[in-house]
Structures are given as structure tokens and as C-alpha cells.
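Got a structure here, written out as C-alpha cells. Questions coming.
After this line comes chain A, so read on.
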Amino acid sequence: MSTETPILSIKNIEVLYSRVISALHGVSIEVQKGEIVSLLGANGSGKTTTCKAVSRLLEAERGEVSKGTIEYNGVDISAMSPYDMVKTGVVQVLEGRHIFGHLTVEENLLTGSFIRNADSASVKRDLDYVYSRFNRIKDRRKNLGGLCSGGEQQMVAMGRAMMAKPNLILLDEPSMGLAPQLIEEIFEIVKTLNEEDGVSFLVSEQNANIALKYAKTGYIIENGRVVLKGSAKELSESDSVKDMYMGGGAEDVSFSDVKYYHRRKPCMV
Partner candidate 1 sequence: MWEGLPFFLEVLVGGLLSGVMYSLVAIGFVLIYKSSGVFNFAQGTMLLFAALTFVSMTERQVNFWVAFSITLVMMVIMGIIIERTVMRPLANQSLLSLFMATVGLNYFLEGLAQGVWDSAVHGVDLGISNDPIFLIEKFPILGLDIIISQFDIAAALIAGSMILGLTLFFQYTRTGLSLRAVSDDHMAAMAVGIPLSRIWAIVWAVTGVICLIAGLLWGDRVSVSFTLTAAVLKGLPVILIGGLTSIPGAIVGGLIIGASEKLGEIYLAEIFGGQGIEHWWAYTTALIFLMIRPTGIFGEKEIERV
Partner candidate 2 sequence: MYYREAGRLVKSFAADRRMLPLMEDRFVTTLFVVVVMYGLVTWLASDYIFSAILIPMMVLGVATLGLNIATGYTGQLSLGTAGFMCFGAFAAFNLIFRLDWMYIPLAFFLAGLIAGLMGIIFGLPALRIKGFYLIVSTLAAQFFAEWVFNAYPWFLNYTSSGVVNLPPFHYKVFPFQELTPLNDAFWHSSRGRYLITLTITIALIVACKNMVRSSTGRNWMAVRDMDIAANVIGISVAKTKLMAFFVSTFYCGVAGAMYSYCYIGNLDFMIFNLRRSFLVMFMVIVGGLGSILGSFLGAIFVYGWPILVTRLGDAIFGGGTLDTAFVENNSKIVVGTIIIVLLIREPGGFAALWNTSKQKLRVWPFSK
């Protein structure tokens, strides 16, 4: 492990919904400053739940972190509200975009800036900056958010998050329902934001190919547990990952055989 405190460190958390449904049992993840980390897993494996545990949005869904701790820059966040999290610089971009359909694109972006109580001049500057990063939505600024295409909505959602000037963005399934070209474009923007603006990213994805291409490290999560961790390079060369998430390395493998990494213990506890 590195000597510098990681920007985000999730230590062996468990999450319960409605006090009984256990969604996560033993998830540990670290994100270093300025890093892109990807979180891979199938449907229902607990990616969204992990992100919401960090952004503290779990409570609104009657979920709670019942064990383990989450630290942001070395500070425990268990007592923080979603508002506090955004204020200190952690913003989640929700799965399925969730942009405000009855607000215009520009109003959508503006809602992201409220948290900083900024004066109108600096808000104006930030708007221009977001438009420069997300070229596509510039012409659509007066359109209603609900009428934008899926790709544009994803950009609005990310731009809205950027308006809060975050240090860490939790990006939940940005590729959902998008064409391969657009996915590439979105990840290029993520890369720019990461390299030029120094924003760290925790990206949850099902599309392992693309996620591992842009990330530095990756985690694989299954049934609420981290089952594999490694650098992006290691993971993309690992057979099991290839078989499960990248459309196959070796031919004709039966599914009961490929899940051999299940036998391994969760890697870090």
C-alpha cells in the first residue's frame, strides 16, 4: 500500500437494506488521489450499493452501513449527510443519469453549483468550463433535460457533478444504454477530467473492456463481496475476467468451470 493517505478507503463494509436484506458483506476498496479505479460486477452484485454507501445516499433507500468504515481523506464519514459529502467534494453521478427532466440543461447544471454558494460570475465561468469539456450539450442548453438523448443526458449528469468542483466522482455505470462510440467519448472525457483537473474517479461498470482500458486499478465484486483485485493490466489479462466480462478468451468454457476464482477468499480483509 502506498504511504500517502488514499482519497477514499472503504474498509470491509457490510450494508443492510431495511435492516434485513444484506446487500454487501465484506467490501474493501481504496482509491488513491488522482487515480481512476473501476469497480466491475454483474447485475445485482452491489456496485451501486457501494457507491451509495460512500455518497451517503443509502439512507434515502432505507439502507445502512452496519459494519466497517469508510474514510475520505482519512476522515470517517459515517456521521455525514449527503449534503456534507457533496460539500467536502464527493459527488455521485447516479446510475441511469437521473437528470431533472422538467429543468433545462443549463438549469440542470446550475443545480450542481448551489452547494458552493458561488457568486454569479464564477458560476458563469464554471458553466463555460463545463461546456468546453462537454461540447455536445452546449447547443442544447435551453432544451428540457428530459428531451435529451441518453448520451447527452449522461453528459449533463456528469457536467452537473463537475459544477460542484468535486475531488472524487463516483460514476455509476456511465455506459448504460449507450452506443460503443459514445461510451468511448464519455471515457475520454473522464480521462481529461482526471488528468487535467485532477479529479479522482471510482467508476462502476459492467463493460470491463472499456473500464479496464482507462482505469489504473480494478476490483471485481460478486454477490456483495470483492472477489478479485489488481492493476488494470493484470485483470484484463486474467482468464477468468476475460471469460466472465470480456466475451471470452478460451473457447467453449462452461460457466460452472470459469467461476474458479470463487474459491479464492476475498482478497483483502
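Note that in this section a residue touches a chain if its C-beta (ideal position, glycine included) is under 8 Å from a C-beta of that chain, and two chains touch if they have at least 3 such contacts; residues count from 1.
Candidate selection criterion: all candidates are chains of the complex that A comes from, given by their letters.
Everything numeric here is computed off the predicted structure, so don't read it as measured data.
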Which of 1 or 2 touches chain A - same complex, any copy: 1
Candidate 1 partner contacts - residues on chain A that touch it in the complex: 55, 57, 60, 62, 81-83, 85-87, 91-94, 98-103, 107, 110-112, 114-115, 160-161, 164
